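Note that this complex is displayed minus one protein chain, with the remaining chains in position.
Chain naming follows the written order as A and B, and within any one chain the residues start at number 1.
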Amino acid sequence: MKQWVEQFNGRMDAWGRKLHEKEIRIPIDLVTGLAFALFALAILLVMPDQVAVSEKDVVNGRAFPTLLMTVMLLCCAMLIGKELYKLATKQPLNWKVINIQVEAKALAILGILLGTYFLSKWTGLFVVGAVFCCLGFLLYFRCRKKSYYVITLVIAVAIWAAFRFALGVDF
Amino acid sequence: MKRRILSIALLAAMCAALLAGCGQKSATWKVTCPWAPSGVAAMVSQQAATKSTSYSDTITLVAEAIKGDAATVNTWVADTKANDTELVFVGEGLLSITSILDPAKMQFGYEDFVFVENLYSSIFVLSADAKLNIGSVADLEAYVQQGTEISVAVNGATSSEAFLAAALFGSMGAGDKLKLTPYQSAAEAAQAVSRGETQFAVSHQSQILETYQQKGVTVVCAFDEGNIENGPFAGVEGVGQHGYPYFRNRCFVMARAGTDEKKVAELKELYGKILADAEVVEWLQDTMLLEVDTMSVADVEAHVENVKSIVNEYKDIVAG
Partner (left out) sequence: MLQYIAPATGLLFTLENILWINIGVFIGSVFAAIPGLSVILCVILFLPVTYSMTAIPGMMFLLGIYCAGGYGGSVSAILINTPGTPHAAATMLDGHPLSEQGRTKAALKIALYASTFGGIFSALMLLFLGPQVARVAAQLGTAEYFMVCVFGLTIIAGVSGKSMIKGLISACLGLLISCVGSDPMTSYDRFTFGISRLYLGLDLAVCLIGLFALVEIMSKAEKRLDRLNLDTTQIKDDGVITKEEYKRMARPVLLSSIIGVMVGIIPGTGASEASWFSYNTAKNMSKHPEEFGHGSVEGIAAAESANNAVTGATLIPLLTLGIPGDGTVAIMLSALMINGLNPGLSLFTTQGDIMYAIMLGLILVNVFMFLQGKFLTTLFAKVVSIPQEILTPIIVIFCFAGAYSVNENFFDVGVALIFAMLAWILRKLELPPVPILLGLVLGSMTETNFRRALLISNGSPKIFFSSVYCIIFLVLILLAVGAIVRGKMKERSTQKED
């Protein structure tokens, strides 16, 4: 078992080193401007379907979201315009470096969170998800101290019990 | 080893016996209130739960409030089956208003429940800005005849209060002049009229009491057949005697459809005893300004149908 864990960690380290070298550079302001401009347009597009209005309304339910999306579009236009100006005048754009290893690790954490959520939901027992969460994070942190496993699992069950029996939260 | 197995078996048998014994002696019924924990229904439910142990050895009521209206009841209906020890509140808001205006929000119908008891009955009142000097239905009729715009503060755009206002002014022929101004709480609506933001407000009696005592508003009429009999608003005219439509606000305790009739009868009996308790009656009347109003299934159905007919007639005024 110990050997298998060592092997697994070794493989992950090697993979991590490879990923650590991989980076993506993105023109962050340009991407942000474009992404949110598209988002604002999409919201404006779905507005008639998603917000019913009545003729009686002095200011109807679409007015405020429309105003917000217009402001968002204007902000996006300013961001894009600024970056395009920089591009035209050959000034350096605002770049952001995204490290693939960091993103992979974030995905692993997200996986633990999603696992906790789905296990709790499907079993209807929050404590199952809580135990998974503890084990998931302890393994993620490559914890080797048995006492940490015991402490964390006991606390996890205690939290569930406190909510379930002391506070009457039904899960 | 044998001794260990024996002791485990003994322990298991003891636990089973204990659990079975518990089950026979007293059942805990969870009563879910789908509205705000600070609301009238949640408070009355909590009071009933506190009293339940005094009147029954076999039933203990536990009150719970999970705001969410139709969403909470949807979950309740999905998660419960006949004979589960679960109860839920529904009122005319869900059964008569949402079912007509926004049926998609409801994944349940009246047939999913079996009626246990009505917890209380509340008579809404119409209050007016004190400057208007309107103190009776006759004054109100005279005011409406002037043909000016009528603004009414209500708690929620499609609430019972909104429909009561629409029904009253609509039947006076002023539906086209009526402007309903929705607020996010009854207290806000009551304050609005005293500030002069609106001319009128519809609210529970307890919610307008303080503003009335500070002389910020006058109380014009009550949405009931006859005059109010008790409390600080005793003598206020009921709109019913003038031929105008009305309904009371009620809160029905329901069990899941298919629940054993005997159990339902036991619960009804328990609620009956609690609602007859002198302390509870006094508290409901003096503090909450509500009335004890036990009902039968036929009464409930009549109430739901009455409100439905009002909603159908005046929904154009409210929902536009």
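By our rule, a residue touches a chain if its C-beta (ideal position, glycine included) is under 8 Å from a C-beta of that chain, and two chains touch if they have at least 3 such contacts.
Only a predicted model underlies this, so the values are computations on that prediction, with no experimental measurement involved.
S.K.: Which one touches the absent chain: B:102, B:176 or B:260?
M.R.: Final answer for the missing-chain contact: B:102.
S.K.: What subunit B residues would touch the chain not displayed?
M.R.: Against the missing chain, subunit B presents residues 36-39, 42-43, 46-47, 49-50, 63, 65-69, 71-72, 74-75, 101-102, 104-105, 107, 151, 156-158, 179, 181-185, 187-188, 191-192, 194-195, 197-198, 206-207, 209-211, 213-214, 283, 286-288, 319-320.
S.K.: Kindly note down the residues of subunit A that lie in touch with the hidden chain.
M.R.: These residues touch the chain not displayed: 28, 31-32, 35-36, 40, 43, 46, 50-54, 57-61, 63-65, 68-69, 71-72, 75-76, 78-79, 96, 98, 102-106, 108-110, 112-114, 116-117, 120-121, 126, 129-130, 133-134, 136-138, 141-143, 145, 148, 151-152, 155-156, 159-160, 163, 167-171.
Quick note on the criterion: only the chains that are shown with their structure count from here on.
S.K.: Centroid from C-alpha atoms only, then distance subunit A to subunit B, rounded to Å. What do you get?
M.R.: 41
S.K.: Hey, which residues of subunit B end up touching subunit A in the complex?
M.R.: Spelled out, the residues of subunit B in touch with subunit A are 62, 64, 319-320.
S.K.: Once bound in the complex, which stretches of subunit A touch subunit B?
M.R.: Contact set of subunit A toward subunit B: 54-57, 168.
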